[in-house]
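Just one protein chain is left out here, and the rest sit where they should.
To keep things simple, chains are lettered A, B and C as they appear, and every chain counts its residues starting from 1.
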């Protein structure tokens, strides 16, 4: 055994003078003009070509997550863009840094829970109840559940389930999410919304997107939304109005009491 | 006239309990299941629906820019990912910060030059010669030109021109780029490659993508590529090998000579 | 009770035409020319003035963490700087994104463990043994322990303990770290280095720096180090050599086997 066995490799890209190969395919002959961006995203990240149905479901997920108004991410992007217009990439990066555990990044946490339920040997129903009880006991929010505005149901979730079913990709993870939804309602004694990141987690997992990289799909989607905010800030600047509003909303309290 | 006239507005998104509207369209009825991600990107950023031909050209641009191997951006992403695996968004953001004036961000600089040539009253040929001479004189590189590896021509550029022509979107900006290519070869006395960011600048401008936001398309494309690097780093970690190689490549020189 | 009770406040800064107040002090009269940067850092972040001894200990921590050569953070900074020299802030930000759970950010994890040991009612010795056993059982690395190069001891740790003792700030957290060091050696059956982030965690906690913000001190220190890398990259550019070395270290493996 040589030391070579410890050398890492890349499967992603190789450039020659005449072409670029992405995971073994010719970029100019097999990808450009042949694949949509969504097909390329799936192929590049997951390492295999998606089916036509999977492409349509992934498209639905990406468009569902791209834009949600003046979110904290969008506000960060707008603050940074106006402060440093010479570096648009920094504004978009600042916004993406907000795709963390609280908002869109929950897609990953939910997918992990769904995988656990799917793989449970005691059956999904028992597993879902256990997950719901455990979260309630420890007062941790269940990733993928709850929304301040979309009640009783998140319209994006209902539509994603519908698309996954009509495309025939709906599978065990969507079943697990439904089971978990019923368990949550029972354990908490009230109906809690399955939000868009929960639904995306289920339908992407059923399209064989690995849990470990699922947040990456949210990042790609949100990147597009943030570029839209940069362009709007270029045409109809809102940063100073936001700044003034923020300043008024958080008054100075001297240095008493801390 | 009220103070309202100074209030900025957003056209991007509005949420109600039952739906989300993106630029006046229902996300669940008009966008999810109806638009591909590429259609949504163009619609969201540019504020109007692309034609079918424009969608195919934008798709070709996005897949062309997504991935180019272990670029400085990809290296930054891998360094940060392994240092802080709890925050994948930070790794992707770090890589996007490298989409600046030197590499992919040049798409914006090239588009600005092409617009100038298109709008020149003395005609594109004279304008192109003037631009080439001015850059040579001031020793500024011409954005969109030159490539260390792809010579004499960048295969992505040739393919993009072909697609834009077959889709019927090719227009004045592509003409301007061809004119500029001839002028560059004449003024510099040798053939210089029109690289992929130059070609993307021309074909996106011919699809009516505003110059000011063109770098945003590069960011969205590269975001997908960087997510691929994160996932490869998860499965076949290369960070430590890169770190060791970097350390060997840059020896410590004591404190003499500075 | 009015709604006002839910209004957040800021204690940090207030500007008037003639002055700026930072936590109730006049910036121009009480801070500039009166406080060192280290005093201001402690005062601003912690909300109270440090003693002279605390200032010297915090200074020692900050200089200890500022620079450690071509770390992954420094590599990310250099990659981004050369790609986007128009935005130095993006390069420094990219490097800071690497101050996460694996490297310097461990200062926070270690401080949390030390607080737990200090507060344990059964005494520090039992608590330390329990912590060491629990980490060994779950195969989680103990934050603040271990170093690939500095063996058997990290010279920065020894020096920090010495300074904290001679300044008279050393207290329960340093005791807890010593106890934990003994427990680790016993439970793992070998001596494991207390690294610099472990020592910083102890001595800063003994200076009453809250655990929750301790990583912030590492960020400030490392920020200075990364600015040094930017300036060296300006004068003696290493990015391309690093890039080439990285490329050689990670060969393309086609698309087989994944």
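Here, contacts are C-beta pairs under 8 Å (C-beta built on N, C-alpha and C of every residue); 3 or more make two chains touch, one makes a residue touch a chain.
Every value quoted in this text rests on a predicted model; they were computed, and no experiment measured them.
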Can you say which of C:53, C:66, C:112 or C:253 touches the chain missing from this structure?
C:66
With the full complex in mind, choose from A:62, A:93, A:129 or A:227 the residue touching the hidden chain.
A:93
Residue by residue, what part of chain A touches the chain that was omitted?
69-73, 75-76, 79-80, 82-87, 90-91, 93-94, 97-103, 105, 235, 238-239, 241-250, 252, 258
Suppose we count only contacts with the excluded chain; which residues of chain B make the list?
7-11, 13-14, 23-25, 47, 84, 86-87, 89-90, 93, 97, 249-258
Those residues of chain C that touch the unshown chain are 6-20, 22, 27-28, 31-33, 35-38, 40-41, 44-46, 56, 58-60, 62-64, 66-70, 87-90, 92-94, 96-100, 105, 108, 149-151, 155-156, 158-160, 162-163, 210, 212-213, 215-217, 219-221, 223-225, 227-232, 234, 236-238, 241
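The rule is simple: only the chains that are shown with their structure count from here on.
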Just how far, in Å, is the C-alpha centre of chain C from the one of chain B?
36
Report the inter-chain centroid distance for chain A and chain C in whole angstrom, where each centroid is the mean of the CA atoms.
30
Which residue numbers or ranges of chain C touch two or more of the other chains?
84, 86-87, 90, 93, 97, 249-250, 252, 258
